[in-house]
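Have a look at the structure below, then the notes.
Complex shown without one protein chain; remaining protein chains in place.
Chains here go by letter, A, B and C, matching the order in which they are written, and residues are numbered from 1 within each.
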């Protein structure tokens, strides 16, 4: 199977869907002439032209708002938010409009929109530019929120998102673009709202997603050296949230931890824990542990920033604690 | 003890703090000439004048942003957001600025700001005007998020919030303004970040806050008829979140439910459940149940809206399920 | 105003045929009566939530929308009943929505602030101030993208021009030369805040200058002038680029129900009532030779229409409980 970087996988998905359906177009800051801040849309402007690859002013609210309107009118916009931190400037359009327009008008029209947003910390960008607030968007009914952790899933989920008749928030991680992985030839479509076992194991279940999938995988390798086999379940989608495979796994391992990059309180892990207890209470030999970000605005200083972010060692420690 | 409505209690707190400290001023839409959309600041404009009771344009981002700036410069603004649904238009100022400015600049200045926001459903205002997204704000380190359920706490917590050197989001509930309760004479100050047992009981613990405190109280009365004594713990503050009294209670009752008005997934209840399991796992005789809003954009139709919102019967049913 | 009025009167005689003149009258009266009836039903507790009446502003919706073509889209804010009527929505469907019935245009899920019928190219009814302006830009972009000659008419209040959305949407519409008519209904207040207390400039029109956008002002109490100004504006938009038209009008009732109205004097309201758009227009029509009898017939027709609509709404079924969970997502084409 060909090996692609996350960047290539996402770029391919966009390219293929634009070739396939001319209702699909991209709008956002620096997506065109610049080729995308993370070079995801490099070459798109020359190939698809300025009508379909639209550089916008710095105005996130109207980027998402115009995408909502274009979607209402039957196009399939892919709005790029340079970083998810700027999604807060478009928050009303995302949570009050993308998520609600269809239901509020009794289903008179669809809102087939994709919002690509790049999140994550670890690049010394300071408190406002380093957030992983995925859970905040996942809280709102009417949205679908996807956050892949492998090139394969990135390509398959983005293509599905673009073909979806509904608003999908597609969250990429700024430090995963170089991550490589196998991606099958030809059409790759992954279902939204289905989690996936990325590593089998019988001793403990690690529930995670996005960048933390990679971190958890690395931790699992080290644990394997010590004879501890962790099963890793990748949520892939935060809304809808599918805990089926995680619960099935926990009923075997009787031990679980949840690993996310965002802040602990009111994070993804809280919901995952609550559901695990609701549905597998009697199978648990010890409380589920949560590994997450220290609850501070991320500092610029590299040492402090890394201290605050979940590391491989934190995952290993948590696993050993629940064993 | 004098009995006040929630409206009177909040109004008194504002009035007293403005009399006490002339750095305190109010800005927001219709806070002045109109007297506040919910009549909370009625009479303030005439008494304190247009400099201290400032009607603003409809521009939430600059309302909170200017309040941030005035706070940085040493004033103590109380910014009113007509409804918390409009906080999404000021989201960047709240979560990227109020919450982060101090830490990001190494503590060079304080941001003593209060953001009053009115939330809650049940008034047939439709999907965009009926939300209870408290959890979304509580997720951000650097903010304090308070949501009182009684006139006493409303007065005491708002006065503490205004005197705080830090940003506090003060969430009121649109359907509680007429709720009456005893409020002590004279200075009333309640600590932020301390939850409170509002009703003693030994059979089951109900953890809740804001409007749902009143709903849970009503449910508890009915349960008492059947000889079931529920202990009700009012969180009062979502950030910092104090589960001490709840855990103490659960260690006695061994059974708990969490009741919130907002949506279930990634809601307040998830975090409360996760912490209960982390800290009282061995005391629980059955899984903690969550009572929350149906995960839909709230419809206008009254019957459907009430179906979606947690009702007294839902609380009673949940209690009986965990018994 | 009197000269302007005379011009209008002349236009009436020269340019418009009688059926259209009468249709406009009928429509404006229908809006007025519908709103009055809605107010009663609100008092009677049959309508909940917010109710923003259009009374006083009828000439804007009727005049402007009377010259749009079927392919032209209309979108507005929560003060949307009059716009819905002008877009061709029946009083029945509107009343049913106000009463939250399954037969309402939004199945009773949207209510007063969320009237829409996309088959009529009426896209709502939006409750967040200014938030529909980006939506309008996006719809206009879709039409431009498809090389359609459709124009989007985006209506909004004076208060909405102070929010960031207005700026971002107007700027984008110029940069991308979108086919959009920005139609501001300046009714002098945003809730209780007079234009001058919230806006740096008293003429909303002037804000367009900051974008180099062509713009104009029109007497929003005069349906014929609004119609003509809109016709001209739409022409310009079709020949390329957005236009901002400011209609000077007034809201006779409170902002929503239960407005204490501390912010204006009854004298001021009375002064504006002398310019009642329906009263003015009626006078024109009579001067233009349309018989009082004819107009009275229209008025009684409207009365019947309204009562029928109320009956229809009251007799209509509530949405079923399952409706709570439907319409949130579209079926995915698998």
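Criterion: a residue touches a chain if its C-beta (ideal position, glycine included) is under 8 Å from a C-beta of that chain, and two chains touch if they have at least 3 such contacts.
No experiment lies behind these values; they were computed from the predicted model shown.
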*So which of the visible chains would the left-out chain be touching?*
A, B, C
*From B:68, B:179, B:214 or B:237, residue that would touch the chain that is not displayed*: B:68
*For chain C, which residues lie in contact with the unshown chain of the complex?*
162-168, 170-171, 174-175, 197-201, 206-213
*For chain B, which residues lie in contact with the unshown chain of the complex?*
25, 51, 54, 56-57, 59, 61-62, 64-75, 77, 92-93, 96-97, 102-110, 112, 141-142, 163-166
*Tell me where the left-out chain touches chain A, residue by residue.*
29-30, 33-35, 37, 55-61, 85-86, 89, 123-129, 294, 296-297, 299-304, 307-308
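What we mean here is this: only the chains that are shown with their structure count from here on.
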*Which neighbours do chain A and chain C have in common?*
B
*asked:* If you average the CA coordinates per chain, which chain's centre is most distant from that of chain B?
replied: C
*Determine the centre-to-centre distance between chain A and chain C, using the mean Cα coordinates as centres, and give it in whole Å.*
41
*Distance between chain centroids, defined by C-alpha means - chain B, chain C (Å)*: 37
_Centroid of chain A to centroid of chain B, CA atoms only: how many Å?_
30
*Which chain A residues touch at least two other chains?*
92, 96-97, 103-104, 141-142
_Can you list every residue of chain C that touches 2 or more other chains, as numbers and ranges?_
106, 108-110, 114, 128, 164, 328
